[in-house]
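Remarks on the structure that follows.
A protein chain is absent from this complex, but the other protein chains hold their places.
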Amino acid sequence: MRFAAFGEVMLRLSPPEYLLLDQTNDLRMDYTGTGVNIMANLAQFGYETSLVTVLPDNRLGQVAKAAIAKYGIKTDLLRFAHHHIGSYFAENGYGARPTQVTYQNRHHSSFGVSNHEAYDFEKVIAESDLVQICGISLSLTDDTRDAAHTLAKKTAEAGKKVCFDFNFRPSLNTEPDKIAFMREQYEKILPYCDIVFGSVRDLTDLLQLEMIGTEDELIIQFMDKYQIEWFAGTRRFSENKQKQQEGFLYSREEYAVSPKRELTILDRIGAGDAYAAAILTGYVERWRLQETVEFAAMNAVLAHTIHGDVPLTTKEQVFTVLENPGIDLIR
Amino acid sequence: MRFAAFGEVMLRLSPPEYLLLDQTNDLRMDYTGTGVNIMANLAQFGYETSLVTVLPDNRLGQVAKAAIAKYGIKTDLLRFAHHHIGSYFAENGYGARPTQVTYQNRHHSSFGVSNHEAYDFEKVIAESDLVQICGISLSLTDDTRDAAHTLAKKTAEAGKKVCFDFNFRPSLNTEPDKIAFMREQYEKILPYCDIVFGSVRDLTDLLQLEMIGTEDELIIQFMDKYQIEWFAGTRRFSENKQKQQEGFLYSREEYAVSPKRELTILDRIGAGDAYAAAILTGYVERWRLQETVEFAAMNAVLAHTIHGDVPLTTKEQVFTVLENPGIDLIR
Amino acid sequence: MRFAAFGEVMLRLSPPEYLLLDQTNDLRMDYTGTGVNIMANLAQFGYETSLVTVLPDNRLGQVAKAAIAKYGIKTDLLRFAHHHIGSYFAENGYGARPTQVTYQNRHHSSFGVSNHEAYDFEKVIAESDLVQICGISLSLTDDTRDAAHTLAKKTAEAGKKVCFDFNFRPSLNTEPDKIAFMREQYEKILPYCDIVFGSVRDLTDLLQLEMIGTEDELIIQFMDKYQIEWFAGTRRFSENKQKQQEGFLYSREEYAVSPKRELTILDRIGAGDAYAAAILTGYVERWRLQETVEFAAMNAVLAHTIHGDVPLTTKEQVFTVLENPGIDLIR
Amino acid sequence: MRFAAFGEVMLRLSPPEYLLLDQTNDLRMDYTGTGVNIMANLAQFGYETSLVTVLPDNRLGQVAKAAIAKYGIKTDLLRFAHHHIGSYFAENGYGARPTQVTYQNRHHSSFGVSNHEAYDFEKVIAESDLVQICGISLSLTDDTRDAAHTLAKKTAEAGKKVCFDFNFRPSLNTEPDKIAFMREQYEKILPYCDIVFGSVRDLTDLLQLEMIGTEDELIIQFMDKYQIEWFAGTRRFSENKQKQQEGFLYSREEYAVSPKRELTILDRIGAGDAYAAAILTGYVERWRLQETVEFAAMNAVLAHTIHGDVPLTTKEQVFTVLENPGIDLIR
Amino acid sequence: MRFAAFGEVMLRLSPPEYLLLDQTNDLRMDYTGTGVNIMANLAQFGYETSLVTVLPDNRLGQVAKAAIAKYGIKTDLLRFAHHHIGSYFAENGYGARPTQVTYQNRHHSSFGVSNHEAYDFEKVIAESDLVQICGISLSLTDDTRDAAHTLAKKTAEAGKKVCFDFNFRPSLNTEPDKIAFMREQYEKILPYCDIVFGSVRDLTDLLQLEMIGTEDELIIQFMDKYQIEWFAGTRRFSENKQKQQEGFLYSREEYAVSPKRELTILDRIGAGDAYAAAILTGYVERWRLQETVEFAAMNAVLAHTIHGDVPLTTKEQVFTVLENPGIDLIR
Partner (left out) sequence: MRFAAFGEVMLRLSPPEYLLLDQTNDLRMDYTGTGVNIMANLAQFGYETSLVTVLPDNRLGQVAKAAIAKYGIKTDLLRFAHHHIGSYFAENGYGARPTQVTYQNRHHSSFGVSNHEAYDFEKVIAESDLVQICGISLSLTDDTRDAAHTLAKKTAEAGKKVCFDFNFRPSLNTEPDKIAFMREQYEKILPYCDIVFGSVRDLTDLLQLEMIGTEDELIIQFMDKYQIEWFAGTRRFSENKQKQQEGFLYSREEYAVSPKRELTILDRIGAGDAYAAAILTGYVERWRLQETVEFAAMNAVLAHTIHGDVPLTTKEQVFTVLENPGIDLIR
């Protein structure tokens, strides 16, 4: 099974040990992004994965390429042009203090200014069985929207699978009527999609589907409308101030929910991508829904315990923790 | 509103990542002290603040000055003389292991050997609306006592506000009858004070006020005696091994108590100063007592989640957490 | 009271701040091992301690020696030969993610290829009152088995005390019938032992003693059989997902159990050695069983809050925490 | 004497210890720029200095402000708007390997998109005696050109001194005929300038002045044309593979050249700004030309031995090294 | 052009900043080895490269694989078996203090215990045009000798190019008559080799060729005997205590020598591999000998200025420094 992901690579800069940016001169540099995260996790799981993006044609592009290769992702679909990489600063939270993310210019990044002409989508599709398209590309610029729509359409037409996540970031959209604008984008891409990650709120608030019956019915209605095979996501709870999370997964015939899992959070960012990677694993391995959602929920739990956005879990590790609750030492 | 604080600047040296001093050669250097902490926090809150102290007339004094300026505190009231800065080592605790603080020589520091003649208190008072005097200066040396008493008297006589905190450190006093000695000091300074931070225990054990009725009555009796406007402090609890804290605040007419807040502690030291800075904010902004104490209690909760003694919170951050309980990511 | 320990010194390499090995180029280097841990802790407690082992005859041996001296352990019984030190990588766990230990070649280490001829056991015994023998040496190689058996026999014959811990590591044994093989080893060494650390499971699964009555009866039966003075160990519990631990301690006349203590874990490895060191302290100080087991259980709690394997607690610190529950700052 | 500088604040990110960006995840963060460098050095020299720039209105702007305050520069002329700060990565060279600087997007930085309306130039001029304008602002964007020209004109008209440096960066200009375009810019600003930093090559290649006689005559011709008071710069040599540098300084009546000084380079960037700050010091202190140029050349030598762009030398330090050649330890 | 290298991957552990191992707990971890170094450099130069080796089948093997992928080397020819990776500690020298390398067990590493059966040499040869075989494999163990000889023979028989370097490490050989033993090994492999790296001393001392005429004649005689196409190496000089190096390169028709280049050494290890990678580049690009040797000598100069063994230079960088002597800043 060969996966490819289309999305932006971002430079993440974070101070060490829960320090604030004004408390230190030291930063940790990582290269990340929804596509990187999902492909890296799938590579850890043993699959062949590629990244489809444009990196700066300078030292930063080379360094990002090396980081991507280190995750086990294939780099031959990367393109290099322009001179800017989007970046963000993450000041890691602790206790009641939330993690603070500050974005630097994303709209003018090498990815942000590249439309479909920057890529060789035919090659991408020829070398992949499933293409993941990050929803942020629909918010970013006209160029990234163009590329995302083109890729989704071509992939579907080639009979390959398309996976999409909503990932709506209101702060990135500058249009006067964001919601209407984004609804249009989503409606344009969804007909080409087979697997979708999102929440009920994405369906009601973004797609403005009307909630007539239960949430389950709404989801099935959505899946039927766009001929979606799998729809998945997570829900968070807070019980006695302890954060918890469960995963859900729908096919058009049935659905499954994972047990609620307590979250001990080392790094909040990227855990959703771990969930997605694990769901895709169940999909390509043809695991049962329940098996898949439990694996994915635990993978997300573990991703919360790993520094940085990129979930470096292995299948074996997820199974070990599922089978040995409370295990705290492996020799 | 212009604030000034009189107090010692100390060099804090702490090993990284919960290591003990004999486990590493690496130390983190910070410049701290009650005055620094309160002024830094008020500067973060948007006020003009100054520090009134004597720093060594050498590289360490220059470095301390740079650190103070970085916190946004004005440095033109600083004086430079002698060659020693008081310092302490903090080995950060974890779980059942308490934080261990080891002091180096404070009595011979540039601050410790400077009496009122080292300062230009007229300028201090002319450029400030409220002067905070750290109670530790009453314990330290004859010189610092002299300076503290002189400054309190002159400030009050000039019609500016005086804020005082008890901050009794038995280990710093070497007099045979510490309590009697310190009681005398407190009785001498309190008539000049408008805002006082302390606990019921300070009133009964140090001032040796007799507890006849309730704690509330004792506090009001104390405030009446010295014509104190606001009296404030915090109380700690332990429920199911979870540490909690509440703040209290008295005017002579009414009082307010914050909800109990759970403490997740990254760094224990300096959180009391965050509480004080926030109370002073409510005072100068003429917020209601309840509003003030809730803001202050949350500010103290957040200060526990920040490395080092200096509470680098902002008003906006405190309000965000008050209004969005459980929020753990801000983009 | 003079203690000596026979066992391997290992090089521990761990990435900082809960990072995985593929996330960083930085490692922390420590020298550790059951013998090092117990002797270091006893040295912190004020006793004279020595280590009996073979280190590489190169820079690593010198560096290991310096690390051992830093712990306050005497180094004149060390021997230097060959060129390899056993090592392991520890990726520190967080929340649901277990700590992952990866061993490098232990069988060919300087310790692993040294039999009793490499040592001057007469000198060891002459200069010690109690010799601790780590059970791992019975699993490792024919050479280490030879040395351990020889040392136990000679120590007992000289009228000095022998302390032994089971410490069975199935992954180190390569014999076809591990259990039978190890049972033979244990049966050979136990007649020389006075203090033994282990669990009921060691008695039933390794020694294959039959559980007829209660666990207490089984333990007494075992102690009677081998004329053991003290038998001690710990038991772990999980209540509401909070890990807890209690210690137990048997003489042939009575036994004691500590209160269950909650574990907040900074570093999982080496806490059992802290428990052993504290039990030995009670033994040589002739403390009562109950006093000893409570001291030991709290020492183990504190060891969980210290980075690395070596428990750098002091007696004073353990007593302070026992007497002031919840204390989180010492100045 | 009160100085102000107009120019961009940049975020500098550099890996530690001569490592390349693909060899580490660690970066050092500094805030820098010609204006920052010169004002910081003058503040170290004991003068009042301010920075006139636009910083992002987010966490990065706050952090940059704290860094600027730490250098002793006044921050009340700073403005906060937009969300991007220009940044660059510096991979420090060693031996034959040159330092590699990689710029990220500067054109869309908060500074780059701000014209004169973003500032309160009246206040800048009222609070300053000399305004330094960085020539890079003429290359950057239409907005920065507008701001620079406006400020130069207003400052001159108010009878305050204007200092300008050529600082031509061809890579920043995107106009078809860069040289002609930049010549026009320089000709527009020079009539308002009193002190100019540059080289003979700037006069011949950028201003396209014709070299008829000697270099000295060309410089005087240039100074006469624009009524420049002081013109200064440095020249580099390489003798026996040892890098050397000398400074020159012209008034319209006389000129001075410093001895050639050997360069031992720890950090190449920012040393020119140290030279400029020292020349300005001689200017405001009315030192003789020769005295000034020797002080400035040594200040530049020392700046090459300090990490980062910001020259943290003191007057006392420069004099000590001038008076004690070869001194390598001060206690 | 597709390259493959056969050789051991070693774990290099070095303390930071010229510290000794007993001065710090911090180590930098790198994965290195002659094969890694040459393939990494060739990958930086833009070629497809693969590594042929056996890594441990555990976390260390995975981490090593990630490191190799980060260098741009293909990882699909890697094999995973056993549990040990050879390692060494490098204490970086300074001035008169030499770099101290301490090896840990190499003979029992996963590579050391693997003979030709561990590999799929057919696949290696099918996917490569030139195979580099590290001479250390002839010194290490019977298994590595077997694998090296088998691979050389099969590669030559398949009509692909074989590159070999002498790289004699006397400390690795334990045979009674090392020289005779190794001579036999070399004589066995050389008939299959096309490009050889070595020195005149390798020819006289190891191969025991008799020096009758000049060095040039000896080299030609050696090349004729084994039908070697290219023979290359470096020579070091010390002039006025300044270290210098030149490269030489022989075809059977002509030879070339580079200018002597001064060495400023940041890290001594691995620079020879940079030289080899650059010679191979000239070979496959069919550059003239003189052009090749100058490129290679400068590449080696630059490799001395980069931390670690792996030469992360690019072609563009080498040409820039060749064409701009003394350049110390690139923006």
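Order of writing sets the chain letters: A, B, C, D and E. Residues in each chain are counted from 1.
To be clear about the criterion, a contact is a pair of C-beta atoms (placed from the backbone, for glycine too) under 8 Å apart; a residue touches a chain by one contact, two chains touch by 3 or more.
Because the structure is a prediction, the values reported are computed rather than measured.
Peer 1: If you put the missing chain back into the full complex, which of the shown chains would it touch?
Peer 2: Checking the complete complex, the chain left out touches A, B, C, D, E.
Peer 1: Which listed residue (E:99, E:115 or E:150) would be found touching the missing chain in the intact complex?
Peer 2: E:99
Peer 1: In the whole complex, what residues of subunit A lie against the chain that is missing from view?
Peer 2: Counting only subunit A, the missing chain is touched by 23-25.
Peer 1: I need the residue numbers on subunit C that touch the omitted chain, in ascending order.
Peer 2: Those residues of subunit C that touch the unshown chain are 65-67, 69-72.
Peer 1: For subunit D, which positions touch the chain that isn't shown here?
Peer 2: For subunit D, the residues touching the absent chain are 16-17, 70, 261-266, 298, 301-302, 304-308, 312, 317, 320-321, 326-331.
Here is the rule we use: only the chains that are shown with their structure count from here on.
Peer 1: Decide which interface, B-C or B-E, involves more C-beta pairs in contact, and give its chain pair.
Peer 2: When B-C is set beside B-E, the one with more contacts is B-C.
Peer 1: Measuring from CA centroids, which chain ends up nearest the centre of the complete protein set?
Peer 2: Of all chains shown, the one whose C-alpha centroid lies nearest the global centroid is A.
Peer 1: Using mean CA coordinates as chain centres, what's the subunit B-subunit D distance in Å?
Peer 2: Subunit B and subunit D have C-alpha centres separated by 41 Å.
Peer 1: How many angstrom lie between the CA centroids of subunit A and subunit B, rounded to a whole number?
Peer 2: Comparing mean C-alpha positions, subunit B is 45 Å from subunit A.
Peer 1: On subunit C, where are the residues touching two or more other chains?
Peer 2: Only 17, 22-25, 100, 103, 265 qualify.
Peer 1: Work through the pairs of chains, note which ones touch, and then classify the graph as line, ring, star, complete or other.
Peer 2: Chain contacts: complete, every pair touches.
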